[in-house]
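Only one structure is covered here, and it is reproduced in the block below.
Omission of a single protein chain aside, the complex is shown with its protein chains in their original locations.
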Amino acid sequence: MPQNTKTAAEIIGKVFPCLDHGFVRLVDYMGSDEAVVQAARVSYGEGTKKLREDRGLIRYLMRHQHTTPFEMVEYKFHCKMPIFVARQWIRHRTASVNEYSLRYSKAINEFYLPESETLNLQSAANKQGRSTEAVDVELQKQILEIIKAGTDQAWQDYEKLEATGLSRELARINLPLSLYTEWYWKIDLHNLLHFLKLRLDEHAQYEIRVYAQAIAEIIKIVTPIVWEAFEDYILKAQTFSKDELILLAQMLKFTPESTEPLPVFEDSGLSKREVEEFIEKLNSMKRLRDH
Amino acid sequence: MPQNTKTAAEIIGKVFPCLDHGFVRLVDYMGSDEAVVQAARVSYGEGTKKLREDRGLIRYLMRHQHTTPFEMVEYKFHCKMPIFVARQWIRHRTASVNEYSLRYSKAINEFYLPESETLNLQSAANKQGRSTEAVDVELQKQILEIIKAGTDQAWQDYEKLEATGLSRELARINLPLSLYTEWYWKIDLHNLLHFLKLRLDEHAQYEIRVYAQAIAEIIKIVTPIVWEAFEDYILKAQTFSKDELILLAQMLKFTPESTEPLPVFEDSGLSKREVEEFIEKLNSMKRLRDH
Amino acid sequence: MPQNTKTAAEIIGKVFPCLDHGFVRLVDYMGSDEAVVQAARVSYGEGTKKLREDRGLIRYLMRHQHTTPFEMVEYKFHCKMPIFVARQWIRHRTASVNEYSLRYSKAINEFYLPESETLNLQSAANKQGRSTEAVDVELQKQILEIIKAGTDQAWQDYEKLEATGLSRELARINLPLSLYTEWYWKIDLHNLLHFLKLRLDEHAQYEIRVYAQAIAEIIKIVTPIVWEAFEDYILKAQTFSKDELILLAQMLKFTPESTEPLPVFEDSGLSKREVEEFIEKLNSMKRLRDH
Partner (left out) sequence: MPQNTKTAAEIIGKVFPCLDHGFVRLVDYMGSDEAVVQAARVSYGEGTKKLREDRGLIRYLMRHQHTTPFEMVEYKFHCKMPIFVARQWIRHRTASVNEYSLRYSKAINEFYLPESETLNLQSAANKQGRSTEAVDVELQKQILEIIKAGTDQAWQDYEKLEATGLSRELARINLPLSLYTEWYWKIDLHNLLHFLKLRLDEHAQYEIRVYAQAIAEIIKIVTPIVWEAFEDYILKAQTFSKDELILLAQMLKFTPESTEPLPVFEDSGLSKREVEEFIEKLNSMKRLRDH
């Protein structure tokens, strides 16, 4: 295993800025790539192995969705984000959270104001998404003015309500979803990777994707071998449905003989075991097609 | 067991109004008091018993925090509430949720406007709570005007942003926390009782307590024996710390002889087993005191 | 939606035998295919649609791993299985369980004795699996005799220890892992499908796969459209890693022009939307290859 401990230690507490006022900050972590290997070796009852085998084991676990060893690493972050981002984030239930409470404490005058270039229109094709078309500069300006005036007004109202002595839990009810909140967020690596898979996806809202990208930067440093396996086997992988596999098999036009290892495997970066697994997938595609 | 099936069936789909535009509605449920007994009897390996014994078993389970049989009952609700209530509610992670999405669908023009008499000032004693003092009527009026004008403005802005064609996920960011949202919420009875314990508490914010009370009405009908046990052993119970128990023992001034069942137990409503348990608690208080 | 309610109702309580003394029995359920659609429509804010669209929606949710609507269906089973199977089963933590307790109740004299034809030897290739080779009949007989004599002896010892008056929780400690136990098991459909994905897999131990198959029979009846989508998009799907996708792209030898819908799609059973998604997957394969 590469010695990342020092580098990981260096980023503890470091602010990774997100959006206009937000951030992600690694507060603490427990375990690293080694902890995954250590836990897996308990299950398999094997002794410690060499570095190359450790990497191979992590990649095997990731590829075959043996997820429990990845739960043995724990991350704790301090995050600051707009409430509408926090509302998407909190849907991931397998985490521990302590959030700044507007019942106890006064709100802070910080609201998310999008960058002009992210002000995309509603996508026609995708009901939940933004179009990628450029928006007229004049329209951008107009939109930002409405948003800015809205948050200014909301903050003035909040100050006025506070001044009346109204209880905090009521004074805050008209604060907008663009208000920044913050929390401590603790989660194990397996569930964190699942969060990243969903929130790095291009269908995730841009504003939460920014946070997922910052977290990804952090875990690349703390658990680099796990991250590499996650990219190769999950993030950049594709799943094909039964009917898609039949189509692929038709397109490949391969015949029974073509199941032999092909020269192309030489440069593929696949391990010997993965070549076998790949050929088995090809064969099972053929069986689906010829069924 | 009393035959509540019919009554429970009758309230399926019925709207229990909460606050000015909200509600709770029982969509479906699985199991009733009987399901708790049935599951407990698997563990204990006993055959079916009579009604009186079923009630006794449920009360025993509740009293001794044998919580798993209560997980065998499932509830599904349709709820509509202001976003600031939803944000407290969602912190209960052991539930399944599908919420109305403002990325997909247009917001609905409904905002929470508190009743005048609930507009309490910040409590001096309790950092997170409201004072119980009455508020000046003129001040109430003034507060409501600020809130009302704020939501009117926010809605106008939202309509304007929608009209520009801005993507929905952006157009909604300045909508206030008082906007109503809705969701399907599914949870087992054990975790629902835990939710109710916390949200029926007088320290819970009034606006979520209203929802907890509506849900309590529903589960009283569907699982009446469980509800009765929950009230007697959890809701209306008190826990005394080690030092408080020592004080109590001093105040009781009891001596070794006083551990015998006292006449007062005759009318107490305690079962024979509970009398034994109570005397054991008194004795353990004395041991703490005399230690 | 097809009206399966009646058929589902018919199998409630029906014993699905597993192994020599075990079974799975549907005790209760909440919701059906419709409940998934109902929950998803809350999120999307759409009204009720026609049957064909309901099926399409369920398939869309399954394909894109929008898993929360599947949590809205709940299943409760009564199961009886050898303890070594129960030990694998219980690792699925997102379920509620009440198990027969050997601290409270006497054990029942039922042990798992494998069928001769399932007595496979250790696989050389797969450290955790069985070889598929046939085993010598004489050896089978010999193995079964050892196992049978072992359980007979263990039961005699248990009876002797019980006769001494030894506490049950100690008398049971030498009972073997082949002893049958039973439990109530309650789980939502999303987590049940995950259980089935892992336990229907050919790498799962044969003895737990038998139970997964029995449960699959049941959910095919209660939630048939969900099951069909699960088979097409999960069970019979294949995931290809980044490097495998590059290989596939090389084998397909396709060029930029080949991204146009090919005639082969006509008979593919893919919906219009799925054809677009498939072409996008092919294009992304090419991009990986040509990168």
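Note that the chains take the letters A, B and C in the order they are written out, and that residue 1 is the start of every chain.
Here is the rule we use: a contact is a pair of C-beta atoms (placed from the backbone, for glycine too) under 8 Å apart; a residue touches a chain by one contact, two chains touch by 3 or more.
What you are looking at is a predicted structure, and each value in this text was computed from that prediction instead of being measured.
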Candidates A:33, A:110 or A:188 - the one touching the absent chain: A:188
From C:12, C:83, C:221 or C:279, residue that would touch the chain that is not displayed: C:83
Which of C:120, C:250 or C:268 contacts the chain that the document leaves out: C:120
Contact with the hidden chain (one of B:9, B:134, B:149 or B:270): B:270
Interface with the undisplayed chain - residues on subunit B: 44, 63, 65, 127, 198, 231-233, 236-248, 250-252, 254, 262, 264-265, 268-270, 274, 278, 281, 284-285, 288
Touching residues on subunit C - with respect to the absent chain: 82-84, 87, 90-91, 93-94, 97, 101, 103-104, 112, 114, 119-123, 127-131, 139, 142-143, 146-147, 149-151, 153-154, 157, 160-161, 164-170, 172-178, 205
Hidden partner chain, residues of subunit A it touches: 28-31, 35, 38-40, 42-46, 68-69, 71-72, 74, 76, 78, 96-101, 104-106, 182-184, 186, 188
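Everything below uses one rule, namely that only the chains that are shown with their structure count from here on.
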For subunit A paired with subunit C, centre-to-centre distance based on mean C-alpha positions, whole Å: 28
Distance from subunit C to subunit B - Cα centre to Cα centre, in angstrom: 35
Subunit B residues counted as touching two or more neighbouring chains: 97, 101, 104
